[in-house]
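Shown here: the complex without one of its protein chains, the others still in place.
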């Protein structure tokens, strides 16, 4: 991963870690379920974004390299298998 | 799209069209909501599969070509934008 | 389902059927994969909306009735099982 992309991803992960800790606090303090569900959805959406940013870096980087080296087929298959875990 | 992939996609789309028509029939015949929701989820999952098959063909074909021609960046950006509509 | 909700759902399903047929046409006419993927995502999102509308009708109707009759637990479990197919 390029260093600015890596910084971006690390910053987001650190924020998500905080969101998950905040969720545990909400549960302990017996907050409204609907509010908890909203925050779970927010954390999930933040994780999705991280997945997309990593995927984008991968497509511009490793995948493009593999295709240029003539090893694109295997790399595309590996990527598609992962994407299948995001698209359900 | 390669012709076997195209046939596969067309067969799936024709089946999905039948699923959607079947859904309308279930609604008209006042079937249980839960059963209708299960069938909606099945049609949605079948559409997802079509999206993944088209994506895979694209990645092996046009995307790989674009990368080899040195126009990979634009092609990757276009693909990532689409993937972002599937990953929410 | 109440009759206005039913009409709404049927109208949406008929539109989705058209979208799916349009997708088959796009594939036959060899349109760009990215455009096909965008239309698949649109149809999928329209199906999701149908699922939510049916779910809402169910929650206001059958589910509420079942809870009032003291049979809420079974009805909630059935609903949650279906929701689990939408939330992956």
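When the chains are written out, they are named A, B and C in that same order, and each has its own residue count from 1.
The rule is simple: a contact is a pair of C-beta atoms (placed from the backbone, for glycine too) under 8 Å apart; a residue touches a chain by one contact, two chains touch by 3 or more.
As the structure is a computational prediction, the values presented were derived from the model and not from experiment.
Student: One chain isn't displayed here. Which of the visible ones does it touch?
Tutor: Per the contact definition above, the missing chain touches A, C.
Student: Going by the touch rule given at the top, which residues of chain A touch the chain that is not shown?
Tutor: 1, 6, 9-10, 13-14, 16-17, 20-21, 23-24, 27-28, 30, 32-34, 36-38, 40-41, 43-44, 47-48, 50-51, 54-55, 57-58, 61-62, 78-79, 82, 85-86
Student: Spell out the interface residues on chain C facing the chain that's missing from view.
Tutor: 45, 48, 51-52, 55-56, 59-60, 63-64, 67-68, 72-73, 76, 79-80, 83-84, 86-88
We take it that only the chains that are shown with their structure count from here on.
Student: Chain contact graph: line, ring, star, complete or other?
Tutor: Its topology is that of a line.
Student: How many angstrom between the C-alpha centroids of chain B and chain A?
Tutor: 22
Student: Taking the mean of the CA coordinates per chain, how far is chain B from chain C in Å?
Tutor: About 16 Å, centre to centre.
Student: What positions in chain B touch 2 or more of the other chains?
Tutor: Where chain B meets two or more other chains at a single residue, that happens at 48, 51, 55, 79, 86.
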